[in-house]
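Dropping the structure in here first, questions after.
A protein chain is absent from this complex, but the other protein chains hold their places.
And then chain A:
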Amino acid sequence: MRYFLGLIMLVLALSGCSDAKPSIKENANAEKETNVNEEEEQVASTSTELTPPEGLTLKADNEGMVPASIEIPALDVNTEIEKVGRLKNGQMGVPKGFDTVGWFSEGAKPGAPGNAVMAGHVDSKTGPAIFYKLEDLERGDEIIVKDNDKQTLTFVVTGKEKYDRKNAPVDKIFDYAYGSKLNLITCTGNFNRDEGTHEERLVVYTELKN
């Protein structure tokens, strides 16, 4: 990732140079020849024998990724990710498949600062779906998310909560955060036939493993 960014920056740097207005370059040269400050050029005057420090980070590695697949070893889950959005009624969208997971693509990317959110069905009309056993996850369990560029991010479960479907802290679940989080949502509780939905929602909270 960092190499990739470095490459982009290099390309930008090169194109930036070649794009330079001719007048700037000409003037720059003219200026060098006719430097009015007749004092000698003041440049870094120290020896370069000193050892530059190692292991420096040029850029925070937190662009995040567009997730393509999710693996939850503790649940034996390994599936593809669909992008979902926000429905007209304000609900987070859900994946079309019962064996896939939906990522709220208008929100944070996994690995970027903020709460990335993914939802999966607990059941279909006829049987269990991908997040059927989500509530079995325990603190410390790992969630592995991959993109299409072979990038892998591992998140660690930090907690889980059940909320009444109408009283979940939606703002918090989708809020910005300084760290990188991934929240997994599914349904739980009794199924309300009249409303056609479960009475509760389960949220498993995870954060990026260092």
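Following the convention adopted for this analysis, a contact is a pair of C-beta atoms (placed from the backbone, for glycine too) under 8 Å apart; a residue touches a chain by one contact, two chains touch by 3 or more; residues count from 1.
One rule holds in what follows: contacts and distances are computed from a predicted model.
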| item | value |
| --- | --- |
| Record-based protein name (UniProt) of the chain missing from this complex, from "Copper amine oxidase", "Extracellular solute-binding protein", "Branched-chain amino acid ABC transporter permease" or "FIST-like protein" | "Copper amine oxidase" |
| Hidden partner interface residues of chain A, rising order | 9, 12-13, 15-17, 19-21, 23-24, 27-28, 30-32, 34-37, 41-53, 56-60, 62, 84, 86-87, 89-94, 102, 104, 106-107, 113-114, 119-129, 131-133, 135, 163, 165-166, 168, 170-171, 173-179, 185-194, 196-199, 201, 210 |
